[in-house]
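Heads up, one of the protein chains got dropped from this complex, but the rest are sitting where they should.
Showing subunit A:
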């Protein structure tokens, strides 16, 4: 940053290390910020829609991941530019709140910024632009609600849910099996859903991955799968009518928190101590056994002696079960997590139909399946695939689908996809612009243009001519006043998205438009960037 000097040649220093800082002001700052954010949006725009492409990301350690999920892409790109980082956060907040539409939200923000750039060139004040965007956003959201439709999620064996899941899965690498995977996701969510309260606890759905086989081999296990095996190789591999004792204390002599010393000063004490030690193990196993438990799951390790005593007492046990698994098992089987051996009582045991060890492939890897749990149903989706990258991507895709289904259970209003909802909003916003007399009308018109950018982008990715197809769809929407006309991405011969059954949740669309507008407003308010010189 440049320095000003006084009469004696001494610099006026206002900021610390002023000489090493860089400053951008006014229009220059706006443009630089917008261009950086647009660069991120451009990278994502080719991932939008059913024919969108994937991105290959190489991590700092050289690990490769291939993905189509917007939030994952921007997260792994390790973006450095501060304004571009805002878009990363934008995508992540969409992911956290809704779980799907993470690409769409960034692309929309990019289109809005593009429009803002031309408005800035026209000399319109940034605050006027953001004001206009804000008003346009309200109109769009209102219109979305009017064109939304309620669907009956129960009808036709949850057909609507499956279709919505398919829409979410359609853009991913697993799309060839979208129907099967969609069904798996729907069954999983419905199994754990509380339909009366319209709530779904996603913690009850565990997604476990395992390389090998093919994506087709992905299946739903109505129980919990944990990546552990029995602590002793000779313990039984299957326990029926399991009564589970869930421990969070190790099978070891207790370690009091208070610092203490035991001093041994005679041979007698030494012998006593030895007996005491043996007694600990015997007591522990006895306490577990007496409670009626026939399997013990422990978050910690076992001493060799304890391990053998467990085997000798025919009490299968599993050690080093992860904390999240312990909680999940507790929820599903109705077990109470027991922190001390003294507190084991029969009531605290969890019940499950069976616990058994299963094996995969030629490598000697085993996992435990806990089935027919007593309390809430917990389910596991076991994802298989040819390589680590595929199972990782499949996991992200299934997560998206599950989120969509959950959102539909919470709020069963939908809008139609294929860019039709955006197009309908654009038309509405454009009409509204004519009613506004101030400068904001330019911004409002630009907002409509940006909304049209989404179907444009979709058409482009599908290899259609974006301008003709969007113009055609828009014309038909106006003529037939039918907000369901969109882009025929899959070349099925109809542009009516109701016939194609492309469902998106209303909440996701609303959130996309709101979040994108907010971020754009935020970027438009920055007129001064002070940063260290080295970037």
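FYI, a contact is a pair of C-beta atoms (placed from the backbone, for glycine too) under 8 Å apart; a residue touches a chain by one contact, two chains touch by 3 or more; residues count from 1.
Note that contacts and distances are computed from a predicted model.
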Query raised in the report: Absent chain per UniProt: "Two-component response regulator", "histone acetyltransferase", "DNA-directed RNA polymerase subunit" or "CCT-beta"?
Result: "CCT-beta"
**Report entry** Candidate in contact with the missing chain, chosen from A:148, A:307 or A:495
**Finding:** A:307
Query raised in the report: Which is it among A:133, A:281 or A:416 that touches the chain not included here?
Result: A:281
Report summary line: The listed residue (A:23, A:232, A:377 or A:501) that touches the chain absent from the view is A:232
**Report entry** Missing-chain contacts mapped onto subunit A
**Finding:** 31-33, 35-36, 39-40, 43, 46, 51, 53-62, 64, 66, 68, 73, 76-81, 84, 173, 176, 211-215, 232-234, 252-256, 259-267, 270-271, 273-274, 276-278, 280-281, 303-305, 307-309, 311-312, 359-364, 385-390, 393, 462-463, 535
